[in-house]
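Here the complex is missing one protein chain, while the rest keep their positions.
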Amino acid sequence: MELYFFYMFAGGMILTSLLMITRANVIHAALLLVLTFFFLAGVFVLAGAEFLAAVQILLYAGGIMVLYLFSIMLMNVEVAVRMRQWHRQGAVVLVAAVLLGLEIWAVLGDVEFAKPKQWEWSLGATPGNVEALGAVLYTKFLFPFEVASILLLAAMIGAIVLAKRRIER
Amino acid sequence: MDMALEIAVAAIKIFIVVNVVQLVVAYTIYVERKVIAHAQMRLGPMRVGWHGLLQPIADGLKLFLKEDIIPDKSDRIVFVLAPVMVLVPALVVYAVLPFSATFYITQINIGLFFILAISSLGVFGIVMAGWASNSKYSLLGALRSAAQMLSYEIFLGFSVIGPLMLAGSMNLQEIVHAQSDVWFVFYQPIAFIVFFIAAMAETNRAPFDLPEAETELVAGFHTEYSGMKFAFFFLAEYANMFVVSTVGIVLFFGGWDGPDFIPLPGFVWYVLKLSVFMFVFIWLRATLPRYRYDQLMRVGWKFMFPLVMINIFLTGFLKYLFL
Amino acid sequence: MVGVANVSRIEQQSTVHGTEELVINMGPQHPSTHGVLRVILKLDGETVNDLDCDIGYLHRGTEKIGENITYTMFIPYTDRLDYIAAPSNNLAWVTAVEKFFDWEIPMRAQYIRSMVGELSRIASHLLWLATHALDIGAMTVFLWCFREREMVLDLFETAFGGRLTVNAFRLGGLHEDVPDKFLQLTQEFADLFPSRIDDYETLLTNNRIWLQRTRDVGIISAEDAMDLGLTGPIIRGSGVRWDLRRAKPYAAYPYLDFVVPVGENGDIYDRYLVRIEELRQSTRIIQQCLEQLPGGPVTCKTPRTIKPPEGEIYHSIENPKGEFGFYIVSDGTTTPYRVRIRPPSFINLGGLKKLCVGQLVADVVAIIGSIDIVLGECDR
Partner (left out) sequence: MSDEAVENSEQTDGAPESEESAEEVKTPPGEDLKEVVESAFPGAVLEQSAYQDDEDEATFVVGFDAIVAVATHLRDHGDSHFELLTDLTATHYPEAENPFEVLYHLYSIEHNRRLRLKVRIKDGQSMPTVSGIWSSADWMEREVYDLFGIEFEDHPDLRRILLPDNWGSHPMRKDYPLEGRGERIYTKPTRKEIGD
């Protein structure tokens, strides 16, 4: 049963992301990306990471993608559709893809896919994995967590400064 | 076999809830029309049935039979999908709402978070509708709506953290149990105010009904919709009202739990509290004018956001001190 | 609206930098253009950069009609100009034509004219308040105002038989005396109405949202208002204490005591306060008219055919919307040689551009509401 769902989600993800990059209409592409996020959230649920799934939908699908759509909608999509869609850089892409494939193989090559790696905390023992996630975030990964938040803060301030200068001009 | 039985029970529950919700939504519209009518010194629907009681059914029939118009220059697929994308998240959320101690479709540990996540998807339908209609009024309505719902989702999300910290769980049933002594509204008045305002904005209700401000944008994002597609938007708005009301009741007013000295079943308590919430929604619509877009944003970011942040820190601090 | 304005500054195409103006066509079928007004808005985000009014959808050539029918026959046509306040238009026309002659209009007729004129002002201001509030989203005020407007229309029906286009007055006075029931009902209405004004004010005057929507929006200074020729409550809202009922009194206004309210800032809120106060003052005038109403005839002796001597006159009265006047050229025959209607809505609408540029789309709706136009009179 679980496996069946996994293939459904994974297949859906691959299909929608392929469709996404081949659409000329940016809005369609963005909506397909939302679908991809959905399937990804499904995979998270299967992995027992309900909280992460919810975050995936809330932040990526419900938040960031809406902002994307927001700015895309202000563009003249009809003009964009008629514009050139391919960059004619196939050779570069091919090289990059091969390199990426090698890298993935090098890192994950020895992981046995059939048997998912056991997590350090046990699922179902806690009333939810929120506590577990929080505990890990604030103990083991405290430093990266803080670095990330400072990075976001800097980005936010930068965006405000840029936008403000635009208004004044 | 067990699994099949489970699925069957779940399906029956879903069937009941969804259908009851649709019916109740239809009658909420009737109640709203009646309440507003009486606030405005008129009678409201009176013709269909006794005091217009069959009016919602007549309206539904009318909407079913209406010609379905798809504008020529619209993006057909997105245009058709948009109303579905609005209504489905609104109904999916019902899966985790606790209607009483025993009646609910399912319980999940991240219930509250699930509600927030799924209901945040409703904005997609609106944005899609506005864009696919290929009309400037619709587009402006959709843009307003996207910005408004995104911003107020943040305040909504932050305002529930206060009660969450007190309950120590995101499971809605457990939050209800945590309030068996004192309702959280007494501990968390600031959070409740912010929650209520944000909820009104999230459901596009007056005085935050800018996305569909009929006097400026004709009807906002659903200007071009007619027939059953229009009805979907309408149903979704009221279904969302139920959701936010229920969440408000669960988080701040003890859910289906009532005072012990009045022996009423949990479901009755729930319905009573829900009615009060819905009445306040309708009452405000009858009373208040509409905010302007930039004022709405200012209220949100300059007033509600600091307030809700202070509330979170205060709650954490006091909880650390006293509990 | 900072948000969209920012985002709209995103480059449209890779080659073209800068933003496109969004052109929005508001009307002629739009819920808040109050008739068949078409406004073409050029927007940057939600800020109005430029606008153009397209009017004339209701142009019926009333001035041309007036040149080809007799003076008496034109009275019903004036009803159709500002159809919200038809008796006021009748009053403007009959007082304008009477200026050609030295008739002694009986005092009873003058008082009834003033009274009905004020009733029509109440009807007009109520419709304005109703639609203006609805534009800003206050739905309940709309229906409350219509309740009282209905009472005023009932009064018209009692006195003249018509409700909207009443054809109330005749050259030289009234067609016939008003029934006693009209006076009695008017008294009841005048006693009741102030409390109803309080009701509207409860909902709006101190409402924070209402204040935010109307204060410091659509400001026009007294100098600009005069330059644009704005009249009526708009110019009074900018602080100019000028009312033709006081400046050039007609009918029974020389004998009536009332206040001309003025505003301070000339924003939408001040215009709102001015009109609300005018509602109260109108009620006061009606009370005084009922108290002082003399007996006697309601019409003076007029010739069988109205043939004014050759000459030209301009006469205007204070309509609910502003200065409503007639310029009449008589060539000594039974039909006027030239009839010019001085339309307050037309000229006030000319100020829309000045009021709106730099404001938000949502404000345009509020500003159109606060100008209070009637397209029937604007397009003639």
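What to note about this one:
Per-chain numbering from 1; labels A, B and C assigned in written order.
Just so we're on the same page, a residue touches a chain if its C-beta (ideal position, glycine included) is under 8 Å from a C-beta of that chain, and two chains touch if they have at least 3 such contacts.
Just so it is clear, the structure is predicted and the values come from calculations on it, not from any experiment.
Shown chains touched by the missing chain in the whole complex: C.
Only one of C:217, C:251, C:274 or C:289 touches the absent chain when the whole complex is considered: C:274. Only one residue from C:83, C:103, C:142 or C:242 touches the chain missing from this view: C:242.
Only one of the listed residues, C:83, C:103, C:142 or C:255, touches the absent chain: C:255. Of C:22, C:37, C:55 or C:155, it is C:55 that touches the chain left out of the display. Within chain C, the residues in touch with the undisplayed chain are 55-56, 59, 61, 63-64, 68, 99-100, 226-231, 240-242, 246-249, 253-264, 270, 273-274, 277, 311-314, 316, 323, 325, 327, 329, 337-338, 340, 342, 346-347, 349-351, 354, 379-380.
The criterion applied here is as follows: only the chains that are shown with their structure count from here on.
Taking the mean of each chain's C-alpha atoms, the chain whose centre lies closest to the overall C-alpha mean is B. Rounded to a whole number, the gap between the C-alpha centres of chain A and chain C is 60 angstrom. The centroid of the Cα atoms in chain A and the matching centroid in chain B are 28 Å apart. With centres set at the average Cα position, the gap from chain B to chain C is 42 Å. With touch defined as above, residues shared between interfaces to two or more other chains in chain C number as follows: 2, 4. Residue positions of chain B touching 2 or more other chains, listed in rising order: 143, 147. Against chain B, the residues of chain A that register as touching in their complex are 1, 25, 27-28, 31, 34, 50-51, 54-55, 57-58, 61-63, 65-67, 69-70, 73-74, 127-130.
The part of chain B that touches chain A in the complex is made up of residues 3, 75, 78, 108-110, 113-114, 116-118, 120-121, 123-124, 127-128, 130-131, 139, 142-143, 146-147, 149-150, 153, 157, 169-171, 174. Interface residues of chain B facing chain C in the complex, by the touch rule stated above, are 36, 39-42, 136-137, 140, 143-144, 147, 206-207, 209-210, 213-216, 218, 285-295, 297.
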